[in-house]
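For reference, the structure discussed in these notes is given below.
Here the complex is missing one protein chain, while the rest keep their positions.
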Amino acid sequence: MIAELGHFSLVLALAMAIIQSTFPIMGAAMGNLTYMSLARPAARLQFLFVSISFGILVYSFLINDFSISYVANNSNTLLPWIYRFSAVWGAHEGSLLLWILILSIWTIAVTYFSHRLPEYFLSRVIGVMGLVSIGFLLFMLFTSNPFERIFPIPLDGADLNPLLQDPGLIIHPPILYMGYVGFSVAFGFAIAALLGGNLDTTWARWSRPWTLLAWIFLTIGIALGSWWAYYELGWGGWWFWDPVENASFMPWLIGTALIHSLAATDKREIFKNWTILLAICAFALSLLGTFLVRSGVITSVHAFATDPTRGIFILALLAIFVGGSLVLYAFRAPSTKSGGKFKLLSRETFLLFNSILFLVAMLTVLLGTIYPLIIEALNLGKLSVGAPYFNAVFVPIMAPLIIFLGLGVLTKWKQDDFSLLLKQLRNLLIASLFIGISIGLIFFENNQLKSIAGIVAALWISTTSLYSLFVKIKNKKNKLAAMRIISRSFYGMLVAHIGFAVCIVGITITSQHSVDIHQRMKIGDVIEFSNYQFHLKDLKAVSGPNYEATEAIVDVIKNESLITTLRSQKRTYTVRNMPMTEAGIDAGFTRDIYMALGEPLDNESWSVRLYHKPFVRWIWLGAILMAIGGLLAVLDKRYRLRILKKKIITINNEAIP
Amino acid sequence: MIRYLFPLTIFIGLTVLFIYGLQNDPRYVPSPLINKIAPKFTLPNLHNPESSISVDDIKGTVSLINVWASWCVACRLEHPILNEAVKKYHLSLYGLNYKDKRTNALIWLENLGNPYIESAYDEYGNVGIDYGVYGVPETFLLDKKGVIRYKHIGPIDKRQFNDIIMPLIKELEQEN
Partner (left out) sequence: MKTLYQSIVFVLIIFTTHKSFSNDEPVYFTDKNQEQRYYSLIEEVRCLVCQNQSLADSNAPLAQDLRNEIFKMIKSEKSNNQITEFLVERYGDFVLYRPPLKDNTWLLWFGPFLFLIIAITTAIIFIKKQSQNNTIDN
């Protein structure tokens, strides 16, 4: 009964989505205020019905209602309640419902936090987001109903995949989706601007906080995924260039280009068409990600079990939304009027290079990801494109970006003087090189060149960004007061760029200097490397709520004193009879020590993997800093109401395009 | 105007690619051994450990080499089809018993029938590696010269046998 209610609620949500899109968009075109006013209430009602539906699915999982096929396939009576909750998004149908829920959350957020947007514009934004909702609700109702019943009702469920029974998996998908789906807002703004046929700067200014917010979530979501893979998969890896990982990285790359391009459009009225295209591209890549995971076109650890009908449906959605927007773009873009001019040596140039380089980076990842498909389609064979390719190709592409980053933050708008700029930069460059080379030579015995490159890059980025702060206050008497006046978004930029630098340090050092030992151990054995000694103290049997395990207890000793005791378990989850390793990690600011228990060998020995991973946490720390930087930019005062009160009056005078 | 259509064109190209992708099985790995001479091997005979079988014994007629094991559930699905086909068409079918225990393999054949002229015992899977075996069952079709002309991955069902394999066998038999 209650499942049917959940299903029916989705139908009602669809009805609301239809109202939410048709009337407001028509209304904006016709100047009909009544039609336009339906946007907010319809959106809010859609959210209500989707939430009810989602709530019912959650409830069904919590009470173990195995009469629902999706619950039976993904849960079990022995499954701890928290994982029964996260199992809701553990497979295709439920995660799709989560997607739709998050879309409706972003939509009502737009209805609540957009008082200064003129009615016609807001109607279009909400209308476009409503169209996306319609697409996904139809997809859900026609091919992926999470409330399907199963008969006869199984006594117990098939359990959630043990790899997903983990706290990381509780938060990683929701946050990642907040990012993916959040770009639908930027998309909505872009389409609304195109529909209005008037790409003025106010569109860019309105779009910035929303886009930043989506970008922040995506940054954190990807970082969470990487961190989760690191501690859960047991082999110390944190990025595999898996097609689905790439599918989340590509929107991030374009998203980063987009937030910078929006800044340029906002400040200087330039790159208007380009920014619109980036917004469409970012959302298109989100949809592409959805397609890749659920269609079975590529093999991936992340892929949901699917059938081709679903793939065709999503592809159709992709074609309609992206194809449609690109057609609209082709018609409206040519008539855009451009803003301020700029010379070759100017900040505008570097912002353009930023866009270009992130676009090239995205295309590189895209090329590698779909290349096997292209080759197969052309009957030229079957090959794999994996991590070795991406690592070889991606880093050189990033190099010019890093160089330009340093240049860009210190170059003036419109036009700058090369010799003046050079003087400022020369010292910073020399300092970065000197410090970087010293650190590299002193602390590292091998792989010095690459380590130095990474450290120099990070120093270059940090020093140039900090210097841009220095430039602002150096001529002021009261430095502290001067610093307080500087906008939050400037500090946001600073923190985010430094975060990027921190990330680079983590990536460089961990990839060049990680130590990975794979050996057999029995109780009493000692293994030594990187100045650490690992003593296997004990191997004992333990059991959990839905698994049996062997636990290895290892003491880690450095300089004669005990640093930590690592525990790693090899679990067998009883329902699916599936083995899994739970790693033992001693996390630290400058290094992780990591142990993964392997398999039982003969002679009471086990295979064990031990790792020393220097600076690995800096990767995720860098991501967190980038997210904080983004947050500072969102909280910039210019987005506060009182400052913009004056502008509201002028804008509302142009209520109809 | 043209350059504004550029993104759309790229997108259409991608869509076409994905339509192709949807009809394609990404897990299927084509064999590089097609149209190459079947890799040499000499292995003990499963039934008679003293004597050995080599790939040369198989030359001369159109033959099939079927990779199987007693622990392989999918092999059970195709075995009746192999039994029937050999009886009906007098096929030259050889078995490659892959990473199995001799006793288990012999019992399996007793229970389910033995359509193989001979079975070679590949205890450690080394010959399997030479043949690019990655999933069991797999079946290789060799022509009279001992060149691999077709590889079937997974269990053979009736339709596949009738529509793909048997016509190919007939064709190869026409060859010199």
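Per-chain numbering from 1; labels A and B assigned in written order.
Criterion: contacts are C-beta pairs under 8 Å (C-beta built on N, C-alpha and C of every residue); 3 or more make two chains touch, one makes a residue touch a chain.
All values derive from a computational prediction rather than experimental measurement.
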Item checked: Partner chains on view for the chain not depicted -> A, B
Margin query: One chain is left out of this view; which of A:Tyr59, A:Phe331 or A:Phe353 touches it in the full complex?
Written below: A:Phe353
Note to self: Of the residues A:Ser114, A:Asn198, A:Gln424 or A:Gln519, I need the one that contacts the missing chain.
What the structure shows: A:Gln519
Next item on the list: Kindly state which of the options B:Val29, B:Leu112 or B:Ile164 is in contact with the chain not pictured.
Entry: B:Val29
Item checked: Option touching the unshown chain, where A:Met1, A:Leu155 or A:Leu380 are the choices -> A:Leu380
Margin query: Could you pull out which residues of subunit A are in touch with the chain that's been left out?
Written below: 233, 235, 237, 242, 272-273, 296, 299-301, 333-334, 336-338, 341-344, 348-349, 352-353, 356-357, 359-360, 363-364, 367-368, 371, 375, 380-389, 392-393, 396-397, 400, 516, 518-520, 577, 579, 598-601, 607
Margin query: What does the interface between subunit B and the hidden chain look like in terms of residue numbers?
Written below: 25, 27, 29-33, 71-74, 77, 99, 124-125, 128-132, 134-137, 153-155
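We adopt the following convention: only the chains that are shown with their structure count from here on.
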Next item on the list: Indicate the whole-number Å distance between the mean C-alpha point of subunit A and the mean C-alpha point of subunit B.
Entry: 43
Check: What does subunit B use to touch subunit A in their complex?
Finding: 1, 4-5, 7-8, 11-12, 14-15, 17-24, 26-27, 29-30
Notebook entry, point to check: What part of subunit A is in contact with subunit B in the complex they form?
Noted result: 273, 277, 280-281, 284, 291, 295-299, 308, 311-312, 315, 318-319, 322-323, 326-327, 329-330, 333-334, 370, 373-374, 376-377, 381-382
